[in-house]
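The complex is shown incomplete by one protein chain, all other protein chains being positioned as in the whole.
Read from first to last, the chains carry the letters A and B; within each, the first residue is number 1.
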Amino acid sequence: MRRTADKLFTCLAVGAALLAALPLVLIVSAIVWRGLPAVDWRFLTGQVMQVGAAGGVFYNLIGTLILVLTALLVSAPLAVGAALTLGVYLKPGGRAQRWFGLLVYTLNGVPSILFGLFGLIVFVKFFGWGKSWLAGGILLGLMILPTVTVALWERIQSLPRRYIEAAAGLGLTPTQIVWSVILPQSVNGLVTGSLLGLARAAGETAPIMFTATIFAGATWPTGIKESPVLSLPYHIFILAQDSFDPAAGAKIWGAALVLLALVFLLSLLALPARLKIHEEAHHG
Amino acid sequence: MDKPSCCSPAPDAAPVVLETKRLSVRAGERLLLREVNLRISARQVFGIIGPSGAGKSTLLKCLNRLTDLAPNLKVTGDVLYQGNSIYTGNVDVDHVRARIGMLFQQPVVFPQSIVQNVLFGARHLRPLSRREKHELAERALGEAALWHEVKDRLNEPALRLSVGQQQRLCLARALAVDPEIILMDEPTSALDPKSTDAIEELIHRLKELRTIVLVTHNIAQARRVTDWLACVCVRDGGGIVAETACCDTMLTSPQCREVAEYLEHAAP
Partner (left out) sequence: MPASVARIPVTRWVSYVFAGLIVAFVLGLLTLFAWQSLPVWRHAGLEYLTGRQWFYRHELFGAWSMIWGTVVVAVMALLLAAPLGIGAAVFTVEILPARWRLWVKVPFEMLAGVPSVVYGLLGILYLRNWVYSALTPFDPLSGDTLLTAGVLLAVMILPTVMTLSDDALRSVPAGQRHAARGLGLTRSETVLGVTLPQAAPGLAAALLLAVGRALGEMIAVFLVVGRQDNQPVSWRSLIEAGQTLASKLGGAETNIAYGDPLHWGAMVGLGLVLLAMSAAVTVTGSWLAHRRQT
């Protein structure tokens, strides 16, 4: 009787796992199957033409890369500062640390559309930038900030105390300890967090749709004001709304595949560092 | 403590309740235990001693197949409980574990009340009425010499008990399932001397009805408590049972060189 119940339970768990895996497998297969025919070298290097029905996604890819790179440059220093504040400078368990940590988690819970709304008010209207790649990059950087910060902070927390004590015992100043011991040893966390954050930033549409990107007519950005870029996710978003033109159909899937490949590439790059952290956490 | 000479009645007179045949354990490439052959008779305290890392705990865990839970351990050979192998395909492992209970080095208490802890295993064996539950809890706690200390606070969280009490609670929990054999993996090494005495006293009483297999690194404890001893030593990279003998015999005149060395270096 108990054995039957045990077997039933096992079946349910296996069933849940299979059901959970199913839609995700279908998603990736659908995109690959429909998108692959559209992706070739011309697609990757050609411009958008005929409102997406012809041509390629070159400038969309460039635009996304520009936004992502800017996001990295914005978030990395801020994240290092925040993680050092949380992990090194503020008293562990103290009120300041707890409140600041809470604030970082709050930031993580802000829906991405609200970053777009904020950007619309501040960058587009108040600053008068119109649509600008820089606004998009800054907003994306702020959006992924919690991901990068927390990854780095957790890494700093897991550093063995003995490294710091040994350095202090040798007479290093706190600043020297940060730069010679803490940061070099935590670089894994920064890399992992950044790559995961960037993977997310690459695919986001909401923060940039009011503030940084347009559908057609832009190539390389020129300055800061009135300098939008094209982007992959926004491109897909616009085309999806007018869905069924068969000619554009294959191209949308091609764009989706390129975007997915970019996101997966960034996630995969984070993998070796994450595996190492995982390994150290369980056997170190 | 007054202990009858362990060699009378002769251990062969009692039936063999647990036996290992060429039991070996590998972890990946490493050989942890090699060709262990033991015969454990009923209603005695069988001690397993030896240097740390030799494989004593692993050997113990083979006896109720807790080694199944460690994914990297591979067990070959056989363990016979009452003449039947516990490693064949159609054996109900959970049933075996209810007959061969285990006490760990660190008391593992569930985050529930004392009475819920005691009945945790027994509840699953068969449906119990409220009265039966109360009787069972009282009997098990009594057998573990804990009843009088906790009878007024059965519904309090078990984690509030002292470590020594927690270990006796774990013993009561194991006893509630009514096992024939109880495996104990260094049960007193985390306890203070007073709790240690309490547990040793319990072991002495328990063996009247049940069989105890006790792993210990404390030779004095072995001398006080066990009837029969096996010494696990490391030879050629793997743990083997270097010698099995009546407790008095092994501790005063060991046959095996490694055993003699171990006894010399170990704390008396």
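Just so it is clear, a residue touches a chain if its C-beta (ideal position, glycine included) is under 8 Å from a C-beta of that chain, and two chains touch if they have at least 3 such contacts.
Predicted, not measured: the structure shown is a model, and the values here were computed from it.
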Which displayed chains does the hidden chain touch? A, B
From the list A:37, A:94, A:160 or A:174, which touches the chain that is not on show? A:174
Which candidate, A:61, A:151, A:191 or A:209, sits in contact with the chain we can't see? A:209
Considering the whole complex, which of A:44, A:102 or A:187 touches the chain not shown? A:102
Determine and list the chain A residues touching the chain excluded from the picture. 2-3, 5-6, 8-10, 12-17, 19-21, 23-24, 27-28, 30-31, 77-78, 80-82, 84-86, 88-89, 100-114, 117-118, 120-122, 125, 142, 145, 168, 171, 173-175, 177-179, 196, 199-200, 202-206, 209-210, 233, 236-237, 240-241, 243, 252-253, 256, 259-260, 263-264, 267-268, 271, 275
Just checking the interface: what residues of chain B touch the absent partner chain? 64, 66, 69, 71-72, 94-99, 101-102, 104, 106, 108, 110-111, 120-121, 124-125, 170, 173-174, 177
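Keep this in mind: only the chains that are shown with their structure count from here on.
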Using the touch definition up top, name the residues of chain A that touch chain B in the complex. 2-3
Residues of chain B that touch chain A when the two form their complex: 92, 94, 124
